[in-house]
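Just passing along the structure, written as structure tokens.
A single protein chain has been omitted from the complex, and every remaining protein chain is retained in its original position.
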Amino acid sequence: MTSWFTDKPQDLRRFRVLTGGQAVAEALRQIDPDVFPVYPITPQTPIIEAFAQCVADGRSHARILTAESEHSAMSAAVGAALAGARAMTATASQGLAYMIEIVYLAASLRAPVVIAVGNRALSGPINIHGDHSDGMLARDSGVVQVYVTTAQEAYDWMVMGVRLAEHGEVLLPVMVGLDGFTLTHSAEPVEILADAAVQEFVGPYAYPYPLLSEVAGTYGAFAMPEHYFEIKRQQIAALERAEAVLPAITRSFAKLCGRQYAPLEGYCMEDAERAMVIMGSQRGTAQEAVDKLRERGQKVGVVTVRLFRPFPRRDLAEQLRAVQAIAVFDRASTPGSFPPLYLDTRAAVRTPRVDSVIYGLGGRDLTPDDIVAVFDRLKRPAVDADPIFYAGSDEIEQER
Amino acid sequence: MSFPDTIRPGALIRSGDQPSPDMSGWRVDRKPAVQWSLCVDCLLCWAFCPDSAVVVESGHFAGFHYPACKGCEICVATCPTGAVAMVPETSPVGPRGEMGGEAR
Partner (left out) sequence: MPNLRTLAERQAARPALGSGHSLCRGCGIPLVVRTVLASIRTPVAVVNATGCLEVASTRYPFTAWSVPWLHVAFENAAAVASGVESAYLALRRRGALRQNFTFVVFAGDGGTYDIGLQALSGALERGHRFLYVCYDNEGYMNTGVQRSGATPRAANTTTTPSGATSTGKAEARKNLTEIVLAHRIPYVAQAAISHLQDLSDKVERATHSEGPSFLNVLSACPPGWGYEPRDTIAVVQHAVNSGYWPLLEVIEGHWRLTVHPEPRESVGDWFGSQKRFRHLFDGVDVDLLASLEQTAEAEWQRLAEMEARDRDWFASPDGARWGLSD
């Protein structure tokens, strides 16, 4: 099998310099959903402004439903998706917090709504900058969660997200998270596929049980203890199937453009003795730090998790199998305990030494030096008294 | 997997999946019955029955469907002619609550 490099030479004319927000809007235009219920919030606004202009210019047929709140936006999206139309939306931070009740219901009602989230810190104090605490609110809601690392990935996962959400074995919302400002507002070259290619890739929306049909159905019934548990398990099983059906979707996408995605990605992991795990836009910073340490002969590597729910625990365990010490970088906190990505990693591996690092809350920068300090820390004995290291906030312990 | 495959995605229920539960246990010793000779077929008992326990056939009152009746007595209270009355559960009325005489 020939590789895509030779198979499909990149056509530079397809590249445009776009922010992550614009790239998502471009994906929306090409997917052309039936209904787009939405409410504005920073840093999601570039997505909805650009898409609204596309509709105003007649370049998309979507009905933009300008809801009076995120709660109603998500409610309308669920109504539209179950009625039989493709519905998508976008939000961030407090907006996701406000719609969270309906995010849970979207999952339990199996409404395949793709949601772009410009990940931003939760209030308070109020802050508009990037972190993952909003996404973590939806962690247990039963939706598929993807955290992308570039504007290109944001575009690609919006397109793939539609296929994943609407897959007959899944039928669940898919949340595509892109870090606020770092991705939503930063421009980079993004390869845009042909409109027809995207349309063909996503196909027509065909919800198998539309509300608006001649066969009457009751959606959202009341379930007593003798049924609730099994209904919940059926929903959990659907989320777990998302991991199983994803490779076929990513392979099919790779045939279009050559970009082959996996639930997670290792960098310099072949012989790594120490490794870090991270999600989101700081992958580049992590790789830069790893490069620096590799130059000094240190066997370090980084695993970037893209698919956070369902959590690819077997793939992660495989990546980290031979590693002696791990630092998990969370851009969210779980006050009073360990943060989410740490707990998931800890449960997936048998490595004795797994440290927790919290970074970047409220948009705080993560520098390569912060990461180098964490790798240094992994060489020393574990510190039980101070189990979580706040990178970029705690003093960096000097050891060279 | 120990749970049934019969749960549809989203726990969707199709109308008619399950028969209507029998609500007659909600009644307390009495059930409605009709004296046909007094009935003027105004359908008020049908219109005001919260439980769809009043049977209408071809647009005319045709008695009671006891499994649906909870015994609220609204039919008795709204009957303008006194044709509907509560009778003991053990009363020998017809299957649709007919008290003497043939159904219309």
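Here are some notes:
So that you can tell them apart, the chains are marked A and B in the order they are listed, and the count of residues begins at 1 in each.
As a convention for this text, a residue touches a chain if its C-beta (ideal position, glycine included) is under 8 Å from a C-beta of that chain, and two chains touch if they have at least 3 such contacts.
The structure presented is a predicted model; accordingly, all values stated were derived computationally and were not measured.
Touch with the chain omitted from the figure is made, among A:16, A:63, A:259 or A:346, by A:63.
Within subunit B, the residues in touch with the undisplayed chain are 11, 13, 15-21, 23, 26, 42-44, 46-48, 50-53, 56-59, 65, 67-68, 70-74, 76-78. Interface with the hidden chain, as seen from subunit A, comprises residues 34-35, 37, 61-63, 65-69, 71-73, 75-85, 87, 101-102, 105, 109, 211-214, 216-224, 227, 231.
Going forward, only the chains that are shown with their structure count from here on.
Looking at the complex, you find that subunit A touches subunit B at residues 82, 108-111, 171, 208-209, 215-221, 223, 227, 229-231, 233-234, 237-238. Residues 1, 3-4, 7-15 of subunit B are the ones that touch subunit A when the two sit in their complex.
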